[in-house]
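Note that one protein chain of the assembly has been removed; the remaining protein chains are unaltered in position.
Should a chain be cited, it is by its letter among A and B, assigned in written order, with residues numbered from 1 in that chain.
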Amino acid sequence: MAPATSSTSSAITLNINGEKHHLPIDHRTTLLDALRERLDLTGTKKGCDQGQCGACTVLVDRRRVVSCLSLAVAAEGREITTIEGVAEGDELHPVQQAFLDLDGYQCGYCTPGQICSAIAVIEEHAAGWPSAVTDDPGPEAGPPPLTPDEIRERMSGNLCRCGAYVSIVRAVARAAESHAEHRAEAAKGTAA
Amino acid sequence: MREFGYQRAHDVTGALALLAADPDARFLGGGTNLVDLMKSGVERPARLVDVRDLPLDRVEPTADGGLRIGATVTNSDLAAHPEVRRRYPALAQAVLAGASGQLRNMATVGGNLLQRTRCGYFTDVSKPCNKRVPGSGCPAVTGEHHNHAVLGASGHCVAVHPSDMGVALTAFDAVVSYASADGPGETPLTDFYLPVGDTPHRETALPPGALITHVSLPAAPVAARSRYRKVRERASYAFAIGSVAAALTVEDGLVREARLALGAVASRPWRARAAEAVLAGAPADGATFAAAADAELAAARPLPDNGYKVTLMRNLVVSVLTELAGRDAR
């Protein structure tokens, strides 16, 4: 870690969306505020600032976390991905595209968090992680079917007060399907 | 939030040394509870020692069939671990019933055990609270307490411990290992949380400046058939109003071994020893399960607005044990 500039602030480097950002930081600054107030990455939203809504969800080392309860100084050395970093240039991430096509939002304020969370949900599921609604037959069984109930439980850390849950669940299901097809194609390619 | 220093520890000795230098310092794990409490002014540390890079992030099966869980293992990794799911399914279920996917990715096993109550008086610095400001009073006793304790509370504090994970760990005789300036130590989880009495601000038996390093689960074949059920006021992402971790083996229609712990009823995860005593060797039927629940809940002292918890816990214990007995039968 970079040398401290004082006992209560540090000069740090944050690796965000593949880019390194050097900045002096007050230790009190959360990762969320660093993104929004210091780095002009305002796609990550502040809904509660208490870990109770999920609007600030970002990926840290490819895992979803709430950035409001993460200190920026503690995020040094990790790979941070925000909503601004999930598309491939002009091509939307399949989750983004599904939200757009299926109207998986209304006001849009919880949306970046929902999308980052959904991207991680698809990966967690593919990795075989069970959820609270999984009737877990054991680790050998592999990933459970990604039913709407599985999606709902796994996405429950992201509140949507507009009540767009029904279309969000459909969007996540569609993106997961295309993700699975993608993997199957890739696997076939490798096998060939 | 007060200004604070920040240091990242890379080994246990270093972490202890960094903390020891400053009585106002705290260990920072996932931060899901501590950072929130710092924002609300409940916690005002002068320095944080970040322990997430400590080499305590592994779940290791032990030779006798138990598990040794590192203190910085995240909730997510614990719940997904194949041996946790095989040997202690109720533990995986309990962890997955807690918080959200995001928070489980951040929260650590050590931090989970040390999390503070979510009592709304404790988290609001404008209100009295004996746990936060000893001697200031407990407004919950006469105020809002519909999700407060019915077992083991005192007139000084009726808050409940919010952990789901802890309930399952308690059922399975977990032992907490810690490092301290005076050397390593360990405490069974059932003794880890101190009685409320008139000192609700003193919560654990952990020596000052000590760091939880591991939580060990002894081998427990009974735990392979275990279940965690949690009741809350919405379907997900909410703290329990009552929960049960249970394990049961039945032989020839009789209970051979039973483990039972209750959540959201006391200042700590509540090991139901009185119920276990009733269950041992008794017929594995509804009458026994109800008698077991009643034996445990005989000590309940509900407040005016939380008497429903006694009914809830009785029903939940019977329901979970019945389910386990049925599963065992087939």
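We take it that a contact is a pair of C-beta atoms (placed from the backbone, for glycine too) under 8 Å apart; a residue touches a chain by one contact, two chains touch by 3 or more.
In this text, contacts and distances are computed from a predicted model.
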Next item on the list: Pick, from "Sulfatase", "Oxidoreductase", "Branched-chain amino acid transport system permease protein" or "Multiple resistance and pH homeostasis protein C", the protein name that UniProt gives for the chain of this complex that is not shown.
Entry: "Oxidoreductase"
Note to self: Under the definition given at the start, what are the shown partners of the omitted chain?
What the structure shows: A, B
Checklist line | Touch criterion as defined above, residue of A:L69, A:A120 or A:I151 at the omitted chain | finding: A:I151
Checklist line | Listed residues B:A247, B:L262 or B:L316, member touching the removed chain | finding: B:L316
Next item on the list: Name every residue on chain A in touch with the hidden partner chain.
Entry: 26, 28-29, 33, 36-37, 40-50, 52-53, 55, 82-84, 87, 92, 96-97, 99-101, 103, 105-112, 115, 133, 148-149, 151-153, 155-156, 158-169
Checklist line | Hidden partner interface residues of chain B, rising order | finding: 1-3, 41, 118, 120-121, 123-124, 126-127, 139, 142-144, 146, 231, 233-239, 241-242, 306, 308-309, 311-312, 315-316, 318-319
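Basically, only the chains that are shown with their structure count from here on.
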Next item on the list: Take the average of all CA coordinates in chain A, do the same for chain B, and state the distance between these two points in whole angstrom.
Entry: 28
Note to self: Looking at the complex, which residues from chain A come into contact with chain B?
What the structure shows: 1, 4, 7-8, 10, 26-28, 30, 49-51, 54, 57, 63-66, 69-71, 73-74, 117, 120-121, 124, 127-132, 134, 136, 138-139, 152-159
Note to self: Which stretch or stretches of chain B touch chain A in the complex?
What the structure shows: 1, 3-6, 8, 28, 30-32, 35-36, 39-40, 48, 50, 52, 76, 79-80, 82, 85-86, 89, 92-93, 96-97, 99-103, 105-106, 235-237
